[in-house]
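A single protein chain has been omitted from the complex, and every remaining protein chain is retained in its original position.
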Amino acid sequence: MLTGDLVRLRAFEPSDAELIWRWNNDPEVGRWMFGGYPESAAQIARRFEELPRNSYAGTFLGIEPLDAPRLIGSVRLRDAAPETGAAELDLRIGDKDYWGRGYATDTMRVICRYGFEDMRLYRIALTVVADNVPARRVYEKVGFVEEGRRRECFRRGGKWHDMIIMGLLEGELR
Amino acid sequence: MLTGDLVRLRAFEPSDAELIWRWNNDPEVGRWMFGGYPESAAQIARRFEELPRNSYAGTFLGIEPLDAPRLIGSVRLRDAAPETGAAELDLRIGDKDYWGRGYATDTMRVICRYGFEDMRLYRIALTVVADNVPARRVYEKVGFVEEGRRRECFRRGGKWHDMIIMGLLEGELR
Amino acid sequence: MLTGDLVRLRAFEPSDAELIWRWNNDPEVGRWMFGGYPESAAQIARRFEELPRNSYAGTFLGIEPLDAPRLIGSVRLRDAAPETGAAELDLRIGDKDYWGRGYATDTMRVICRYGFEDMRLYRIALTVVADNVPARRVYEKVGFVEEGRRRECFRRGGKWHDMIIMGLLEGELR
Amino acid sequence: MLTGDLVRLRAFEPSDAELIWRWNNDPEVGRWMFGGYPESAAQIARRFEELPRNSYAGTFLGIEPLDAPRLIGSVRLRDAAPETGAAELDLRIGDKDYWGRGYATDTMRVICRYGFEDMRLYRIALTVVADNVPARRVYEKVGFVEEGRRRECFRRGGKWHDMIIMGLLEGELR
Amino acid sequence: MLTGDLVRLRAFEPSDAELIWRWNNDPEVGRWMFGGYPESAAQIARRFEELPRNSYAGTFLGIEPLDAPRLIGSVRLRDAAPETGAAELDLRIGDKDYWGRGYATDTMRVICRYGFEDMRLYRIALTVVADNVPARRVYEKVGFVEEGRRRECFRRGGKWHDMIIMGLLEGELR
Partner (left out) sequence: MLTGDLVRLRAFEPSDAELIWRWNNDPEVGRWMFGGYPESAAQIARRFEELPRNSYAGTFLGIEPLDAPRLIGSVRLRDAAPETGAAELDLRIGDKDYWGRGYATDTMRVICRYGFEDMRLYRIALTVVADNVPARRVYEKVGFVEEGRRRECFRRGGKWHDMIIMGLLEGELR
């Protein structure tokens, strides 16, 4: 079900915590994400042991290549509203060996299809730092439409950046 | 007491969690069931450690072949109303090696007999996706009567399916 | 919004408790409903003071004639599942002066339209005792389709009755 | 401090609940707002008795004309993030006698000035249904810039509407 | 014990809430204090009903003129550390009719004497906005020594102000 051409999405295990910790501490991975405050590996492990069950309200999944049982990233559908069927999406490919090779694109297709078909979503939105051009290209490739530009609401190293808002309606997924 | 010709029903142990996790992730097993959202093995283990004690309100049992101490599925009686003696039943044979060999039928007989004799139920009902023909045959074989067809209330891969409602009254079990 | 040709639906106030108590104790009103166990007016009042806020999970509303600010009944949408958009409906016209005059029909139209349009429901179902012919006619009039007959799952005065299952899909409301 | 040319902003009192209830039930007032599910006056009163204290995380204020001690609307700053100084704003003039007379504009100036000067915000954003032209004009008049259009994420009467995202940076308030 | 030449200090009653609310909303009274976010009279009343008992950790008292049973202000000793005997003091005369007539000075003497004699404090400190010259004079009159100037840590109307730190050691009270 949660399988694409390149990836399989699956629930997180506590043993995934160490990789998450490593990605959180990799400045390249976190370049265009608000990394939050420093968190220890032990704190992440505890958080992953107590992760709420996936549900309509929030589904947080690990990404694995089909040909290798290793975690390479994470994707989340959150804040789904049943009255409008609108949800928000977050994606991160943490393993840099898998950048630029179609894994993000395939993950997007799998999770969006799951959202529309299994969760009966109507609309999926995401926000991306304007300067993160590679990510924006991935989102456009699968059908996301640029819907706006929130001025100066991301801050990195004391500098302000705009964020792009993108949306995908049911039937627009490519 | 909870023993039939082929199977024995027993309470779940936390160590059963891994098999449950595997079945939850097997698309063939979950083809006609709403699988819920992805859940990690660790989350299932925690849930099984905290399983409420079996009672009139809910009895959730593992299925074991009489000749092998291994878990092959699960069965549940739930939502029993003492004023009418009506309850709902769910069955799943997760181990595909035991499909089509009479284990589901035997389990149904054991659990329904337990419901009528030990719990003093009057009526047992279940719901099954209309396209799940093998399951419907098993239920009919032990006496369940088709009582209705709920239109388009199951959804898989973006497509709607009807669900069949079946009921078994005390004395109808074969 | 929640207004039809004859009725207006509104949230319950604690001051409604007394009428509810009176209807609960009227055998004619409760003839085809499971009335629950005897509850004092004070207990109902407390329950109504602590009524959970209406939401996707459950919306419980009082019925008022448009031309008179008095409570004549109640209607509820409950157990909505966002993944299928299916919910259950309960209706009761407690004030017998308003029986047989179109108030139930109008209420059904208002609440179902609200469910489809505002809550983005896909399917509304209800269950009615087979012998309650007037109610069944009302439901059919607004488009509900008989989908099944649960045998002997209602009990009154030691006698069993069947219940009819009805369903209404988006677009079928008349 | 929280006073403009026409209005004064103040904390809510439980006695404000009845007006809030009336506005919630006025279709004209709620035309372009998701009104939530029906809520009784008693529930609103209880909610207002238990309103969390205003703080950086959320400040919810009533609007009063300077020349009359009556509540005419509400305004809220919420979800402020200290790392970026970005917050979200909601406004509602519930009393229709005060529509189109500058009260919304003045309220916007007072609350935004409060946000920038007293809370040290950097950015205030809001979302408005695209068809709500009068509101959009008010926001533009005080300096808000249209930053995007979220497609089909508002639903009213079964029809989809776009929402406009607007933002105001420190120094842009007019 | 807690009586001076002009004032008497006493515990707060819930009925004091309304006066506190009025002072909180008087811009003159709050000119040089961080007023916090707007709070309703009902919220203050609830807070005063649930006020923790006065103790070494915190003692919060109302100020009454000896010749009139009315509340004119409040004074607090807080954050006392038993290892050093150091505590912090806050004072507010809310009733403007009592400004500039010696009531603040008398209150300071009563509460500091209480701190040194009854609580065995060693040092009492306070912080005051640099521009609040009248308050600084009162504190100096009873013996407080200016110990420092925290630059730009008070903000009012978008402008920064310094704060003066003052300290009083046991034996320095005049």
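Read from first to last, the chains carry the letters A, B, C, D and E; within each, the first residue is number 1.
In this section, a residue touches a chain if its C-beta (ideal position, glycine included) is under 8 Å from a C-beta of that chain, and two chains touch if they have at least 3 such contacts.
Remember, it's a predicted structure, so these values are computed and weren't measured experimentally.
*Asks:* For the chain omitted from this view, which of the shown chains does it touch?
*Replies:* A, D, E
*Asks:* Looking at D:Ala80, D:Ile124 or D:Ile164, which residue reaches the missing chain?
*Replies:* The single option touching the absent chain is D:Ala80.
*Asks:* Since one chain isn't shown, list which residues of subunit A touch it in the complete complex.
*Replies:* Residues of subunit A in touch with the missing chain: 25, 27, 30, 35-43, 155-158.
*Asks:* Tell me, which residues in subunit D touch the chain that this view leaves out?
*Replies:* 56, 80, 82-85, 118-120, 122
*Asks:* Would you write out the residues of subunit E that touch the absent chain, in ascending order?
*Replies:* Where subunit E meets the chain not shown: residues 34, 83-84, 86, 122-123, 125, 145, 147-155, 165, 167, 169.
Assume only the chains that are shown with their structure count from here on.
*Asks:* If you check the contacts of subunit B and subunit C, which chains show up for both?
*Replies:* Common contact partners of subunit B and subunit C, which must touch each of the two, are A.
*Asks:* Upon optimal superposition of subunit A on subunit D over Cα atoms, what rotation angle is obtained, reported to the nearest 5 degrees?
*Replies:* So the angle, rounded to a multiple of 5, is 180 degrees.
*Asks:* Return the chain whose centre of C-alpha atoms lies at maximal distance from the corresponding centre of subunit B.
*Replies:* Between subunit B and the rest, the longest centre separation is with E.
*Asks:* Counting only Cα atoms for the centres, state how far subunit B is from subunit D in Å.
*Replies:* Roughly 51 Å, centre to centre.
*Asks:* Round to the nearest whole Å and give the separation of the Cα centres of subunit D and subunit E.
*Replies:* Here subunit D and subunit E have centroids separated by 35 Å.
*Asks:* Where in subunit B do residues touch two or more of the other chains?
*Replies:* 155
*Asks:* Is the chain-to-chain touch network here best called a line, a ring, a star, complete, or other?
*Replies:* It is other, because the touches fit no line, ring, star or complete pattern.
*Asks:* Quick one: which chain pairs are touching?
*Replies:* Here the touching pairs of chains are A-B, A-C, A-D, B-C, C-D, D-E.
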